[in-house]
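A short write-up of the structure that comes next.
Every protein chain of the complex appears in place save one, which is left out.
Chain naming follows the written order as A, B, C, D, E and F, and within any one chain the residues start at number 1.
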Amino acid sequence: MNIKPVAKYLVLKTIEPEVKTKSGLYLPETAKEDKTPNMAEIVAVGTSKKIAERGLKKGDWVIYSKYAGTEVDLDGTKYMLVAVNDILAKIEK
Amino acid sequence: MNIKPVAKYLVLKTIEPEVKTKSGLYLPETAKEDKTPNMAEIVAVGTSKKIAERGLKKGDWVIYSKYAGTEVDLDGTKYMLVAVNDILAKIEK
Amino acid sequence: MNIKPVAKYLVLKTIEPEVKTKSGLYLPETAKEDKTPNMAEIVAVGTSKKIAERGLKKGDWVIYSKYAGTEVDLDGTKYMLVAVNDILAKIEK
Amino acid sequence: MNIKPVAKYLVLKTIEPEVKTKSGLYLPETAKEDKTPNMAEIVAVGTSKKIAERGLKKGDWVIYSKYAGTEVDLDGTKYMLVAVNDILAKIEK
Amino acid sequence: MNIKPVAKYLVLKTIEPEVKTKSGLYLPETAKEDKTPNMAEIVAVGTSKKIAERGLKKGDWVIYSKYAGTEVDLDGTKYMLVAVNDILAKIEK
Amino acid sequence: MNIKPVAKYLVLKTIEPEVKTKSGLYLPETAKEDKTPNMAEIVAVGTSKKIAERGLKKGDWVIYSKYAGTEVDLDGTKYMLVAVNDILAKIEK
Partner (left out) sequence: MNIKPVAKYLVLKTIEPEVKTKSGLYLPETAKEDKTPNMAEIVAVGTSKKIAERGLKKGDWVIYSKYAGTEVDLDGTKYMLVAVNDILAKIEK
């Protein structure tokens, strides 16, 4: 089963804290809550030209606008469906 | 009795959990609430060009924006009337 | 006394449950509330081109967006004045 | 003293229940509240072309959108100042 | 000290009840609150073409949209700064 | 340290009551609150053409829309950053 976003939408997947740490992101051991809840990995992109123009592609880590997007749980994984205009920045690992 | 959506609207029908499971979607037995409340099947489409351009057609499973749409109960079945711009993604079975 | 909608507006009239049943709509006897409160019959249409383009005409049964429209009571009958963009679907009897 | 509406505005005057009844509108004797609070008579129109195009003129009875308009009390009479886009229908007597 | 409105704004001055009465407006002696709180006199106009096109000029009495405008107290006089689109009607004395 | 507004923004500085009085503005001695909280002096303007077209420049006293703007405290002075569209009038001293 596969999610294929429509038009200007992207499918994002939450990044696990240990993966974030391996990528060089500092996460204090005592942190009780994830300080980067709006950081996620692009798993699929819609066909909108704007997505390509902004250099957003599968595998990129991005920060998206808080309160944006629709959450879905598929096969035990949590995904976010977010419009391209709510992608604020890329994280370069 | 038949619903024929106008212009940019689509009629969606809730997918039963057992149908979702057969399609390969993992649904933990102990799940108390459906984790994919925004997933539904397209049962009819309006005449808007945008619907065709986005490759949306009868039988497709889609995810739609939360809070979007108007619910109707017809002949004991629950339908959602949703505008094309609120269709976020297709699910490929 | 007659209501003639202006421009993009339509006048809708609530359909009585027994009429709905005769038209083939299943209404469980024990139903305590009408499950199709947003279904109504078009009794008059405004002059807007969009209304004709969408094939909406007097006598059609339609579903309109919840919260849309202005209610009026005329001669003991309850009417809804609804804009064409809030008509979501036609019901084919 | 005279109100002359500006541009797209119309001045409406509440119609008294007995006048409504004489015009053929059924008003049950026991009715405790006016069921047609949004019905009023046009007493003056602004210069906007849209008003003429929609066939709205002094003397017409109209239904306007609920919550629309600004109320004024002049010489003991209650008037509503309503924009043309909030006029939903004409009542043909 | 003088207020000169910018662009599409007008400066309005509240009209005293006795002035209103002299102008022919009926004000019942027992009235405890001014029934025409949205009626005011234009004391200055901005440079916007729309103001002239709508025939609004210094000295005119107008009705403006409720909740519109910013109130200022200058030299003991209360003024309203209101945009031209919130001027609904002129009062002809 | 200097604030240089961007594009359509202006920096305004609150005018002290004694300065207002010297400029000819009547301020009753017993007044407990400033009746002209929305009056301020322009201390810097952005590059937007609209600002010049409306004749707004450094040193002008203006009235701005209530609730508009972002307040900043710099070096003990309170400034307002306000967009040109929220400048309603100039005060001619």
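As a convention for this text, a contact is a pair of C-beta atoms (placed from the backbone, for glycine too) under 8 Å apart; a residue touches a chain by one contact, two chains touch by 3 or more.
What you see is a predicted model, and the numbers here were worked out from it, not measured in a lab.
Between the chain not shown and the residues A:V19, A:A52 or A:L88, the one that touches is A:L88.
Residues of chain A in touch with the missing chain: 23-26, 28, 35-36, 38-39, 54, 56, 62-66, 87-93. By the touch definition given at the top, chain F reaches the unshown chain through residues 1-7, 9, 11, 44, 46, 70-76, 81.
Just so it is clear, only the chains that are shown with their structure count from here on.
Counted as hops between touching chains, the shortest connection from chain C to chain F is 3.
Each step here moves to a touching chain, and the least such steps from chain A to chain F number 5. Chains that touch both chain B and chain F: there are none. Annotation: 24 Å between the Cα-based centres of chain E and chain F. Remark: chain A and chain E have CA centroids separated by 54 Å (rounded to whole angstrom). Listed for chain E are no residues, as none touches two or more other chains.
If you sketch which chains touch which, the chains link end to end in a single open path, with no loop closing it.
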